[in-house]
Each structure stands twice: as structure tokens, then as C-alpha cells.
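Removed from the display is one protein chain of the complex; every other protein chain stays in position.
Read from first to last, the chains carry the letters A, B, C, D and E; within each, the first residue is number 1.
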Amino acid sequence: MPKQVLVVAAHPDDEILGMGGTIARHVKQGDEVTVVWVTDGSSTQYPGRPDIVERKYVEAAAALETLGVRKWIKGGLPDMRLDTVAHVEINRVVEEAIAQTEADTVYCVHPDVNRDHRAVFESAAVAARPRPGSRVGRFLTYAPMSSNEWTPAQDSTFIPTWFVDISAEIDAKLSAFACYDTENRDWPHPRSAQAIRASAQLWGSVIGVPAAEPFLLVREIER
Amino acid sequence: MPKQVLVVAAHPDDEILGMGGTIARHVKQGDEVTVVWVTDGSSTQYPGRPDIVERKYVEAAAALETLGVRKWIKGGLPDMRLDTVAHVEINRVVEEAIAQTEADTVYCVHPDVNRDHRAVFESAAVAARPRPGSRVGRFLTYAPMSSNEWTPAQDSTFIPTWFVDISAEIDAKLSAFACYDTENRDWPHPRSAQAIRASAQLWGSVIGVPAAEPFLLVREIER
Amino acid sequence: MPKQVLVVAAHPDDEILGMGGTIARHVKQGDEVTVVWVTDGSSTQYPGRPDIVERKYVEAAAALETLGVRKWIKGGLPDMRLDTVAHVEINRVVEEAIAQTEADTVYCVHPDVNRDHRAVFESAAVAARPRPGSRVGRFLTYAPMSSNEWTPAQDSTFIPTWFVDISAEIDAKLSAFACYDTENRDWPHPRSAQAIRASAQLWGSVIGVPAAEPFLLVREIER
Amino acid sequence: MPKQVLVVAAHPDDEILGMGGTIARHVKQGDEVTVVWVTDGSSTQYPGRPDIVERKYVEAAAALETLGVRKWIKGGLPDMRLDTVAHVEINRVVEEAIAQTEADTVYCVHPDVNRDHRAVFESAAVAARPRPGSRVGRFLTYAPMSSNEWTPAQDSTFIPTWFVDISAEIDAKLSAFACYDTENRDWPHPRSAQAIRASAQLWGSVIGVPAAEPFLLVREIER
Amino acid sequence: MPKQVLVVAAHPDDEILGMGGTIARHVKQGDEVTVVWVTDGSSTQYPGRPDIVERKYVEAAAALETLGVRKWIKGGLPDMRLDTVAHVEINRVVEEAIAQTEADTVYCVHPDVNRDHRAVFESAAVAARPRPGSRVGRFLTYAPMSSNEWTPAQDSTFIPTWFVDISAEIDAKLSAFACYDTENRDWPHPRSAQAIRASAQLWGSVIGVPAAEPFLLVREIER
Partner (left out) sequence: MPKQVLVVAAHPDDEILGMGGTIARHVKQGDEVTVVWVTDGSSTQYPGRPDIVERKYVEAAAALETLGVRKWIKGGLPDMRLDTVAHVEINRVVEEAIAQTEADTVYCVHPDVNRDHRAVFESAAVAARPRPGSRVGRFLTYAPMSSNEWTPAQDSTFIPTWFVDISAEIDAKLSAFACYDTENRDWPHPRSAQAIRASAQLWGSVIGVPAAEPFLLVREIER
């Protein structure tokens, strides 16, 4: 039976950097995938430039289409400023996305040094809690590059417990990320094609395959 | 496709107390389930009494049959004394069980205040490591009562991340445990029927069902 | 000598769900117990409905009276929105409650997936710090159901270190919770009588009694 | 009602360095205090020198008498070599000490960089587990100097949660430690009078008194 | 080659209490030291009293001059209220201080029970992240007294991994702190000369010298 998958991202590009290969795999398996970007990803860095905000959404759509995803939700909250938004407002965005997609599988950006990531995770943890009637049976976090690896060790470290073989999807992941002109950086920046490939190879070697993406399981329910 | 399930226990009864309901559920789903008891469970408590060791195995077999399990492996190492056995010997027992069953799913007793549990877990962590060629794709720990809950908080606490609905299997679990005359205790001992039922109810309420068993995911691999 | 006990709750009902039995026990022992509800518990869920806020306070008072408690303090801050209130304002509510009651024993809701709980705990940690002149000698957290058990495992998990036998008080706890018409849910919701009883039984079995409540010690000072 | 206090030490002098002041305080309060030294404290460092082993016991007795303690138990296991002793043998020493003293309050050396300390703690955790019928209601660890502070940070760190004012007992603690000719070192060694005093002052300042000793609560049961 | 050292403090006096000796040592070694106080340290406690704010700055300058430091930066944000300031505003203060000083070595107050400390640390963790082009090679936290030691154990505990011998600088540290009339307290308050000396002695004994200051390494990069 196809899964209803919701990928919760703080900013457009989180979902590709953290789990582009796994998204492609879900699509291949016939699952329904929706991405929700809680913030617009650009408005604080570029105040008064709606064109840049819009450009990032164009890139984001192109990247998702590369992976075969056709559904996305724009939360529209201000990027880099989720600490100034009431928690209940962020909750609302994630809760509505879960309700609308009837998600049984939720992936959320891991709470790391980026405060937007933490705010979004806290709301997802509330929205995905397994109260009677909830359909969410699987809740995982993913770790986009250029944020997670810069988190102080004593914070909520991303120590993965779940690994997905993306040997057949690593090229699609790189193609998808290539759509993000505004986010690509030169090697050895973590947001470069070479760093993304090295990461996939390293995690692949951990589980004995050529390429993999790591996740951390928050909760799995076998109903 | 049916799963090849291996349940690694330090002592006969760990597997019932920790995951009797989930074992019954696997059987219903058509999975192949094998239990390996690394120790005999009684030889240290009752030295020079092979009859008691034998009696526990009889109880253990009856309990498993109650759940529909027909395969078990006796490691035969001395109970309460695994710290005196070379680590490689314990590894060998678990590695052979994994090889023999071609297990893709491994459950192991959680490393807790009981040193046998810790020794067995350490060997399972080695035996189930995801080196190239390994078939093990899922590795979970379970927490038998009257041990895990007495573990000092700063030790490797069992904080579950995986829950299995056993509403339809809780009665089978209690019937299976009733086979263990030597291990049953009166309420309010943790190894009493009432305590087992209360535990199932509490974890059930956590995920919104009448009864559940908790697990901790060590590693999941989607190949 | 009777103790001066302050129970810090984020919302009315936290104190019953988390420690209703222990409150009853304190009253029996002749201790002075005061509860402070930092928020009104309803204003965000039911905006523009002061009648519902008022109704919850009526239920809360009835519940406490069931346990023999006659003192409570209404902090009056907005529920589900403590992240929008300045930390110093929440501090002020808790500090005044400690000063007014001359508390030597402070119980606070555990910082869990509920952000109000975290905000209240952070203020209690400041207010109860053992600077010279402080009377607070014991500082514990308690874990109300339907919140703590839904906290991601990597967050500040409630791993209890302190247990109170409430075998003689479990019925009073259930009677007190029954006063909360607005909060009672059907089994298997965690806020149902059956879930509360199962929890008390499970923790009871951990310490060898029919019913218990768990706590986590933050700090004890023997002066 | 007087308490039955058991202090579990791996080596003679652990109990003075870790909690000499608190021992003196228990004696003043009329509690019964017994110390059990699981090892002889010297036989590995000085093989073939029973005189040195004996001398340390003489010092140890003198130190305890300084604090008013008249009961001690010699476990007699080899020091620095508890990893070569079967866990059940160490368990037996601690279990017999608990049984013999009918202890309700148990203090144990904290599991730190010293492997004997870890072995002893693991046995105490088993022996003091709260199974039905156990009298042990309080279980704390203490941290002797020149061991705990040299423990790698990622190990089981001693982060105290319990503090005892020893302002009136710090001099007795120093007098007691002075009995240990074989263990006294010159400042700035941690086993010097000045280091012991600095430690008491620092922990004192944490709780607003001139001198204190820190502990970590493993478990408290209010029956 | 002299180092460019930036000390990030939430409030004036954090830097002296936490690392006055190490600052003096850097100055002796010819390093360039700059202190940035993110808040004014007084405006919330004394609203409408700019004279008190100013007085604290005079004390702070005198204290730094005692240690030979001549550069400081006033962030000017409101003390005790950083949770009400947008994270990006705090980031800006720290990022500008790093840019302006071209710091290769950053010390920041440890995230502890004081929320201002946590907010400042979170911004420093962002500002000091090792992205390509960053000059920051060393990032440590320090622990000012009367805050860190009052942090609940389950929070981000300061477990030091880095120790600096300040045997030759402890007197300078005490002289520097003596400049803070508004912050000095009587013994046994942690902000008293005797408590500061006891702390230096205790940490000194840990590494075998008469006085030391402890730090926690967040990140070291050998380029």
C-alpha cells in the first residue's frame, strides 16, 4: 500500500540536502510525497526583495520535480526568525500539513545549531504525537548539510539509527540540488556536489552499499 | 515476504517478559521466529541441579509453543556469570544463531542492570553490525520486566522509540508467561500477571491502543 | 515538622495527573500544600471564552479539595503561549509563589514536549536555585500524562529517580481527576482513569508496592 | 528514628575522601553507620606484603573511629583487580553487608575511571534494587577525590544532585583523613588536606554554606 | 604568533568570574584580548537607572585594565531579557565582534540555567561555525560562578575538558573581581573571593597545580 509521506523542512533545500535520495526512492515505490517549507527561506537575508523569495521557490519546485514530487506547501513564515513567531503558529502550519496529507510517515529536519530547525522540530514533535486517532506511524529526522555538522557536540546531536540505500538515487539527488543556484557553493563547502557525494559514500560504506542517507528514528508505531 | 526473526535472550523468560506479544504477532503474520537463549538461566542459582535447568527449558518450550514458536537454540552458557566467559565465546553463540536462521530482523535484550543482559547485547551489537553481506536490516532491543526498571538512571536507559500494538496478543503473552512456574511471582512483583498487564496498558495508552510493547531501535537499514 | 510544599504546574490538571497521590499523602502527613498554576490552561484553545477558563478553575479547585488542599495561586499567564511571555515574567510568578509560601519543598512539571512545561521548569530552576538564604531544600519534577510520554527520546527525558508509594492514595487521585470534566478522555487515552491506574500500578511494581508515582530529583539539600 | 546506613567502598579511604563529613553527621544524628570495604586496598600494589594490607586496615579503623563509627566489614577481595573477580562474588559481599546491617540507606562509590569503583557500583546497583521486601529506601553515590575528577567526560560523570552541609564536620573529616599516612599526599595533589578543604568550600558555596559534600541520587523510595 | 582572542560574555563580570586568570595569561603571552558584553548587565534589574548601568561599565573597565585588557565592545542589549530579542540581533552582535577582532580563538559563556547565557552561546555557536573562510580555530566555553553550578543536572552540564594553569594569575583574578563592587558578595556566596579561590584550588588539584580554570572545548581546528 502506498505511503503518505510528509517531509517537513524549515527552508527550501533542507529536504534535498537531507534526504533527496530517499524522496526519490519513495516516489519510485509509488508513495505520495509532499514537502512543507515552514519558512520562505530568504526574507530575512534579503529583506524587501520578494523577487529573491520567489526565485528560491522556483528553484525549489524545479528540484522537487527532478525527483518526481508534485506537491508542496508554503508555510510562508519568516526565515531565520522562527524564534520570533509564536510556537502555536508554527504548530498550526505543521498540523495542517499533516491533516491535509493524511500523512502516515513524517520526516522532519533535525533540531541542530540552526534555531529555525529547532523550532520546526518542536512543532513537528507536537503535531506527530501518537494520540488516539493519529495516523502518523513513523517519525524520523534528517540532517541537511551545512548546519547539522556545525552543531556543538553537547547539543542534540544527530546520531543516526536509520539508513536508506540511495545507490540508485544519488545522481537524482545531485541533479535536484543543482537546481538551487542560490544555495550551491564551491567545494569544499558542505553545500557542494562533491561534499554531498562524499557524505552519501561515507554513510553507504557504513551499511555496505555505495550510497546512503542517514536518519534518526523518533518514533515508530506498528499498529 | 515473511521475515526471518531472531530473538536473542540472556535467560529463558526474557523473551516472553519483554516481547511475548510481539512474538505472537510475528507468528500470526507468517514470519519465522527463532529464540536463542544464550545461558541456561539457572545453573548459577542452582548449582548441581541439572533437573532445575531442565525444568526451566521445559517451561520455556511450553511458553514458546503457546505463542506458536517452534524453533529455539540453547546457547548453554552459565547464567549470572557471562562476565566470566570470554566475549568471543558469547559472540560465537549469537553469530551462529544469526547465520543459522539467516535473520533479517534481530531483537536483543536491552543492556541494563543485569550484567548478563549487557554481555549478550554487546555480542549482538557485534554480530548484527551492518558489514557488507549482512542480511540483518532491523535491530531492536526489548526490556524484560524485573531488570530493566531497576537500572540506575545514568546507565544505558531504555527509552523506547518503537511501539508494537499487542492488543490482540496480550492474553497470549500472559498465557505464555504462566508456563514459567519458576519465574512467576505474586503481585506487586514486576514478574506477576498484573504487572505485565499494567505495563502493556500503559505503553498502549502512549500510542492510543489498549496494549503495546516498547522497543528501542538500534539500527534500521532500508536496502 | 510539617513541610511547606509548593507544586508548580503549567496548566490546571498537571498537578493531579503527575502527582495527585503524593499531594494527598503530603496532606495526610500534615504538610502545607499550595499549587500554583502558571497559566490559565484554556485561553488559547478557547479564545474569547472566559467562561471556559473559569470552568476549568472550578474543576481545578474541586479536584484539589478532593485531596484536602485549600491553597492555590493563579498565575494567569496565557496557556500554550508561554514562549511569547518574557522569561522574567514567568520567573516572577514562580518566585512570588515560593516567597509567599516559604516553600522548602518544590515540585515542578518536568520539561517535556510541551513548551509551556519547559518554560515553567526553566523559571522554577531559577527561582529554586540554592543561593544563600534560600529555604528550598528539595526540588523534584513530576510527569503529567499525555505530554511526557510523547516527548522525543533525545530530549530531556523523564527518567525517574524518586518514587512515592501511593497505594493508599490512588483512589483519591482518581477521584480528583474525575473532577476535570474538560480533561477526562476515554480509554486508551493517557488521560483516562484506566491509564492513570495502569501507570500507578506499573511504577508500584517497580518498587514493590501496589501503586506509586515517579519523580526526578533535581536537587536535595540537607542543611 | 535512627537510620541504618551502609557505606560501600571499593578501597579503604574512599569513604573518608568521598563522604567523611556526612558520615560524621549521621553519627551525630544517632544513625547506625557501617562501612564495607570490598577490597583490601593494597594487595595488588604491594604483593606479598600482608603487613602493608594490615597497616591500611589499622589506618582505616582509626579514621572511622575519629568519626565515631565502630562497625566495618572487610570484603577482602583483591584491589585493582575486581575485573578478574566474578560479578556474583562481588554481589555476594555487598548483598551480605546489606542483609547483615538491615540497611535502609546505602551510599556507594560512584562508577568512575577506577574500574574497581565501577565493579563495586554495579554490584551495589543489583543488591540495592527495590524488589518487594527490600528495606533499602535511599541509594546515593559519592565521589572520592583523586579518581572521580580524572574520569573522561563522556563516561558516567558524577553530576551531583544531593548536597549535605558539613560545615560542622569538615574538621572531623580532615582529622579522619589524616589517619591515612599511606594515602596522604602533598598539595596540590587531590588527596591533600588543602584540596579536600577547597572541595568542601566550593560545594559549600554552591548551596550557600561554608562546607558541603556532593552526592548523586540513584533512587529514593518513600514507602 | 600572538593570538586574536575574543571573550563573549552575556553580562559584565562573566568574563572575570569564568576566566579572569586565563585572560591575564593571554595578555602575558602577548595575545590580543577583546571582551564583548552582549548585554548591559543591569537595565532589567534597575529599570530607569542609567547611572547603575554606567557604573557597572566603569567597574568592568577597571577589572579588565587590572588584567591588562584594553579592548571591549558593548553590545548594549537588555540583560535578563535576551529571550525577548530576536536571535538574529544577538547573532549580529557576536558576528560583528568576531569580524572586527579577526578572532582565531573564541571563549563564550557556557549555556546554563541563565537564559541570557544560553541565548549568547547559541549565537556564538552560529557565529563561530567553521564555514570556509572562517578564521576561528578554537571555540571554548567558560563557566562563571553563581550560575553554572545552579544548573539542573539534566541540562547542558559544564563537564570541563580543558584546563588552564592560573597559579601565577589567581591573585590578578581576585583583584580584577574586587573592582566589581556591585557584584561582590560575602562568603559563602559563589561570588565571593573565598569561593573563587576555592574553585581555582579545586580545579588546580585536578591537574596537579595550585590554581586552574576549567573550560569545555566545543571545537578545535588545526588548519
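The rule is simple: contacts are C-beta pairs under 8 Å (C-beta built on N, C-alpha and C of every residue); 3 or more make two chains touch, one makes a residue touch a chain.
These numbers were taken from a predicted model, which means no experiment stands behind them.
For the chain that is not shown, the touched chains among those present are A, B, D, E, taking the whole complex.
Residue in contact with the omitted chain (choice from A:67, A:93, A:124 or A:195): A:195. Checked against the hidden chain, the listed residues E:44, E:84, E:134 or E:175 yield one contact partner: E:134. What subunit E contributes to its contact with the hidden chain is residues 25, 130-134, 161-165, 206-209, 217-223.
Contact between subunit D and the unshown chain involves residues 44, 80-81, 83-84, 113-115, 146, 150-155, 185, 188-189. Where subunit B meets the omitted chain, the residues involved are 86-88, 122, 125-126, 129-132, 156, 216, 218-219.
Just so it is clear, only the chains that are shown with their structure count from here on.
Chains that count as touching both subunit B and subunit E, per the definition above, are A, C, D. In this view the innermost chain, defined by its CA centroid being closest to the centroid of all protein CA atoms, is C. One copy, subunit C, sits rotated relative to the other, subunit E; on C-alpha atoms the angle is 120 degrees to the nearest 5. Farthest from subunit D, judged by the mean position of CA atoms in each chain, is A. Centre to centre, using the average C-alpha position, subunit B and subunit D are separated by 36 Å.
Contacts with at least two other chains are made by residues 130-132, 161, 206, 208-209, 218-219 of subunit D. Under the stated contact rule, the graph of chain-to-chain touches falls outside the line, ring, star and complete shapes.
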